[in-house]
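The block underneath contains the structure these notes are about, expressed in C-alpha cells.
Omission of a single protein chain aside, the complex is shown with its protein chains in their original locations.
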Amino acid sequence: MKARRLTLSQRRQLAGVVFALPALALVIGLIGVPIGQAVYYSFTQWDGITTTWIGPSTWSQAFHNSDLWTALKNNAALLIWVPVALGLPLAIAVLLHQRVAGWKIFRSIYFLPTAISWVVLGLVAERFFAYQGTLNSIIHAIGLSGVTTNMLGNESTALSALGITFVFTMIGTNTMLFLTGLATLDPSLEEAARIDGAGRWRIFRHITLPHLSRFIQLAFVMTVIALFSALFSLIFVMTGGGPGYATTTMEFLIYQTGFSQGQFGTAALYGLILFAITGVVGIVQLRLIGSDL
Amino acid sequence: MKTRRSVSPGRIALFVTMLAIAVAMLYPFWVMITDSLHTQSQFISGSGFSLGSWRQLSAALPVGRQVLNSTLICTVSIFVILAVGLPAGFAFAKLRFRASSLVFLGVVSAMMVPLQAIVMPEFVNITRIGLTSGYFGAVLVYAALGTPFSIFLFTTYFRGVPDELVEAGIVDGLGYVGALWRLVVPIAVPAIATVTVLQFIQIWDDLLVGLLFIQNTADRPITVGLAALASGRTTSIPQLMAGSFVSALPAMLVYLGFQRYLVKGLTMGIDR
Partner (left out) sequence: MAAITFDGVTKIFAGKPAVDSLSLHIDDGEFMVLVGPSGCGKTTALRMLAGLEEITTGRLLIGDQVVNNVLPKDRDVAMVFQNYALYPHMSVAQNMGFALKIRGESKDVIRSKVSDAAEILRLTDYLDRRPRALSGGQRQRVAMGRAIVRSPQAFLMDEPLSNLDAKLRVEMRLEIARIQRLLGVATLYVTHDQVEAMTMGDRVAVMRDGQLQQVARPQDLYDRPANDFVAGFIGSPPMNLLRAGVARDGDVTLSIAGQSVTLPERLASPYHLANGEVTFGIRPEDIVVGATGLRARVERCEALGAETLVHLSLNAKGASQHLVAKAGPRTTIVAGDDLAVTFALEHAHFFDVTSGATLRVGS
C-alpha cells in the first residue's frame, strides 16, 4: 500500500485535488482551452475546417469593420436601460417590503416571468410591439387613434423596444436580489431612526440604501453582463438583428459572422472583444466577491 | 416586527400600485393564453375563439417530444454540475490543498466568460469529437457553464459549515468521500436547491447552446423548437403562443416549488 507512506496532510491535499479535478477538467476543457483557441484563431482566417495564419492584421482589419462599430454602438446605447433595470426593481422591492395584504402572492407573481424563457418573452414582446399588438391597442384606447407605432420595424425605435423588453426580463431577478437585501436589514435600525424622528425618505436614503449598496453593486454587474451576453434569444426571435443592423449587438454579430457568414476567425476575434468588455465588468464583480474570500 | 395593517389611504394606493405591477408581470401569460385560443384566421380577423390551435399544436411543433428533450438535457446537465461541483466546493472549503485559493479564484473568474466569447472554438471542438449528434455536446457545454457558479455557491456555503463537524465525522470513522456524502451534502440541501433551480431555469430557457450543439431535429429542446417555428414564414401565432405556454410551465413549477430555498441560497452567497 503506497498510500501508507503519505502523511496526513498530504492525504488531505491529495483528496482535495482529486475532488476538485473533475470540475477543473470540465472548466478548463470547455472554457479555458477555447479561450486559448479563440486567441489563436483570431489571428487566422478560419472557416471551421481550414485555418490560414494571417497575423495581427486581422485585429486592425476588424476595427475597420463598420459592423463591429455598429454592434458596439448598439451595446453602448442599450446601457441607458441599465439604470431602469435597477431602479424599477428597487422600487418594487421597497413596495413589497411594506408587506401590504397579500405581498407574498405579489412576490410570486413578480418573480414568475423569470421562469419564462427569453425566447418566449421575446415572442410575447414581439406580439406587444407588433402592428396589431397590445401597444397600439393601448395607444388607441387612450384616444390617440391617429398614432400607430411599429417599434420593431423601425430602425430608430427597434433598439428601444429591445431595451424595454430587456428591462422587463430583468425585473424578477433584480427584485428578488433587492428583496433579499431588504430582508437582511435589521428592522431595529429603521425603528431607531423613526424614533429619532427621521421621515420615510431620510430612512430610505440614509439607512436602507447604504445597506443595499452591496446588493445594488451585484445587481448592476449582473445586469450589465446580461445585457452584453444574454440578449441573443430576444434578438433572435424579435428582430433577427434588424431592421438593417439596428439591433445587432456584439453577441448577435458573433453568431452571424460565425454561423451565417462562416467567418469563424473573425467571429472568434469578436468573441474576445466581448470577453474583454465583460471581463472589465467581471473584475468589478470579483472585487465584490473577493472581499468575501 | 409586526406591521400594523391599518387601512389608510396610503396603504390602499400601495395595494393598487402593486396590483398594477402584477398585471404587467402577468401580461406574458395573458398574451400566451388568449392568443392561443384562436385559429390563425380568427387571430387575423380579431374575433372568435377556438381550441383549434391547441389541437393542431403537436402537428406544427412536437411539443411533447421537445419538452421531454429539454427535461432530459436539464436533468443530466444539473446532475453533472452537482456531481462535479459538490466535491470541488468541499475541496476548496475544507481540504485546502496547495494553491487551492488561487485555483478557486481561477474557477470563479470563469463565471464571467460569456459563451459567445468562446462559442466558435467550442462549436468546432464539440463538432470534431462528434458530440453534436445527440444531447451530450449540449449537456457538456451547459455543465461547464454552470459549474463555476455552483462551485462558488457551494464553497461559500461549506465555509460556513464548522470544520469540527467534518472532523467529528472523520474521527467517527468517515473518509473524505463519506464526510462529503453523509455529512456535508445533507447539510447543504438549501445550496443544492438553489443551484438546481437557477441552473434549471438557465438551461431550460437557453437558446444558443441548443441551437448550435444539437444538430438532430428530433433531439431539439423546446426553446429551439419555438425559435425555429417563430422564424418560419407561415407561422401560426396562436400555435406559437400555445407552444410557448407549454414550454413555460415546467420552469414555472420548479420555480414556485423552490422559491423558498432560492432566496436563502442567494442570501448566503452575498450577505455574510
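Labels A and B are assigned to the chains in the order they are written; within every chain, residues are numbered from 1.
Methods note: contacts are C-beta pairs under 8 Å (C-beta built on N, C-alpha and C of every residue); 3 or more make two chains touch, one makes a residue touch a chain.
Since we're looking at a predicted model, the values are computed, not measured.
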In the full assembly, spell out which visible chains the left-out chain is touching. A, B
Identify the residue among B:G64, B:G175 or B:G257 that touches the chain left out of the display. B:G175
Identified contact with the non-displayed chain, of B:L57, B:I78, B:A138 or B:L183: B:L183
For subunit A, which residues reach the chain that was dropped from this view? 4-9, 11
Counting contacts across the full complex, list the positions on subunit B that touch the omitted chain. 162, 164-165, 167-175, 178, 183, 186-187
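Operating definition for what follows: only the chains that are shown with their structure count from here on.
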CA centroids of subunit A and subunit B: separation to the nearest Å works out as 15
In the complex, subunit B touches subunit A at residues 1, 3, 5, 11, 14-15, 17-18, 21-22, 25-29, 31-32, 35, 46, 80, 83-85, 87-88, 90-92, 95-98, 100-101, 103-105, 107-125, 127, 140-141, 143-145, 147-148, 151-152, 156, 176, 180, 201, 204-208, 211-212, 222-223, 226-227, 230-231, 237, 240-241, 244, 247-248, 251-252, 254-256, 259, 262-263, 266-267, 270-272
Residues of subunit A defined as touching subunit B within the complex: 12-17, 19-20, 22-24, 26-27, 29-35, 37-38, 41, 48, 92, 95-96, 98-103, 106, 108-121, 123-124, 126-128, 132, 134, 171-172, 176-177, 179-181, 183-184, 187, 191, 214-215, 218, 225, 228-229, 232-233, 236-237, 240, 250-251, 254-255, 258-259, 264, 267-268, 271-272, 274-275, 278-279, 281-282, 285-286, 289, 292-293
